[in-house]
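Moving on to chain A:
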Amino acid sequence: MIIDILSWILLLGGGLLGIIGGIGMHWFPDVYSRQHAAGTTDTLCAMLILLGLALQAGFSLVTFKLALIFIFLLFTNPTASHALANAAMQGGLRPQLERTAGGDNP
Partner candidate 1 sequence: MIEVFIDIILLSFIAVTAVAILRMTNLFAIIMLFGIFSFLSASLFAVMDAVDVAFTEAAVGAGISTVLMLATIALTKTQKEKVSVSHRHWLPLSVVIVTGAVLVYGTLDLPAFGDPEAPAQTHVAPYYIDKAVEETGLPNMVTSVLASYRGFDTLGEVVVVFTAGVAVLLLLGGKHRISDTGTNEIEKNEHSLILRVVAKFLIPLIIVFALYVQFHGDFGPGGGFQAGVILSAAIILYTLVFGLDAAERVIPPSILRILASLGVLIYTGVGIVTILLGGNYLNYSVLGDSKVAGQHLGILLVELGVGIAVFAVLLVIFLTFAGRGRP
Partner candidate 2 sequence: MMDFIIGHYNYWVSIFLMMVGFYAVISRGNLVKKIIGMNVFQVSVFLLYISISTVEQGSAPIFTEGVELYSNPLPHVLILTAIVVGVATTALGLALVVRIKEAYGTIEEDEIHELDHTL
């Protein structure tokens, strides 16, 4: 019962972070700040959901597979964010430093 409640808290928290990340993608003005929002979705959201699912599954083969996915995400998502930001930097996009209203491009 407690495990059930805990896993639901984790799942809902993950879902909430996903929605926040989605809003952030539209909210933020330039590539780098948007990436911050996307990074939240990539890492914490996915991991909370995986943890919640692992608690739901109990101790079984499924949990082991979820743990493998967890490790995989732990390595790949930050790397993907890094590669994306790096590519944007090399492509000549500069971070937007002043506070301006709206506008996609710095």
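Keep in mind how these were chosen: all candidates are chains of the complex that A comes from, given by their letters.
We take it that a contact is a pair of C-beta atoms (placed from the backbone, for glycine too) under 8 Å apart; a residue touches a chain by one contact, two chains touch by 3 or more; residues count from 1.
Being a predicted model, the structure only gives us computed values, none of them experimental.
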Options 1 or 2: the chain contacting chain A in this complex = 1
In the complex formed with candidate 1, which residues of chain A make contact?
-> 72, 75-76, 79, 82-83, 86, 90
